[in-house]
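Below is one structure, written out as structure tokens, with a few remarks after it.
Excluded from the complex is one protein chain; the other protein chains are retained at their positions.
Now for chain A:
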Amino acid sequence: MEDERTFSDICGGRLALQRRYYSPFCREFCLNCPRLSLRSLTAVTCTVWLAAYGLFTLWENSMILSAAISITLLGLLGYLHFVKIDQETLLIIDSLGIQMTSSYASGKESTTFIEMGKVKDVVINEAIYMQKVIYYLCILLKDPVEPHMISQVVPVFQVSTEHFPFSNEILYFSAYLLPLKFSRNVNIYCQSIGRYLTTNFSYFKSSPLR
């Protein structure tokens, strides 16, 4: 069973959320991020090549032009392979765990699987982004040494959260998670935790599960 809803992010791009229902204890949520826009690609390429041509007229060395071409190509390949995320998927399997997959524009997929035994709770956290307050869903992991302590906070959609901080939609989204028996309660934590997390907001992409 499939379902699709579209949202718009703070930059104005279209985002699509698909949910698939496989069985009473297995669901999948797919979030499609906005694609690479031709406009920004053309702008960057033109800037780099104009700068290279300017340097070429100054120094009359054709190596500058070849260097500019190779820099553009390598930069684009690197961006598509390491930075640009196309789709993020969340697969929840009851009594097994939660799996988060990010697929990049070049086809690379990076998967993280969190076992159910390590999940302490699923919460909605606040963060202050620029001039507004955004909410995002994250998973709290248990500390292996101290069972009562929390070792990590893992935001569910890592990159997409940057693009679309949705406040009402998150409650709609988490409503799907509630019937699944693993989520005992969805807490809305107070601002003190939100403030702690905003200082680390930019590090979310690199922090978890390494």
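Following the convention adopted for this analysis, contacts are C-beta pairs under 8 Å (C-beta built on N, C-alpha and C of every residue); 3 or more make two chains touch, one makes a residue touch a chain; residues count from 1.
Please note the rule applied: contacts and distances are computed from a predicted model.
Participant: UniProt protein name for the omitted subunit, picking from "L-tyrosine:2-oxoglutarate aminotransferase", "Carbonic anhydrase", "Monocarboxylate transporter 13" or "Phosphatidylinositol glycan anchor biosynthesis class Q"?
Facilitator: Record says "Phosphatidylinositol glycan anchor biosynthesis class Q".
Participant: Which of these touches the unseen chain: A:41, A:116 or A:149?
Facilitator: Result: among the candidates, A:116 touches the missing chain.
Participant: Please give every residue of chain A in contact with the chain that is not shown.
Facilitator: 22-23, 25-26, 28, 91, 93-97, 99, 101, 111-113, 115-117, 144, 210
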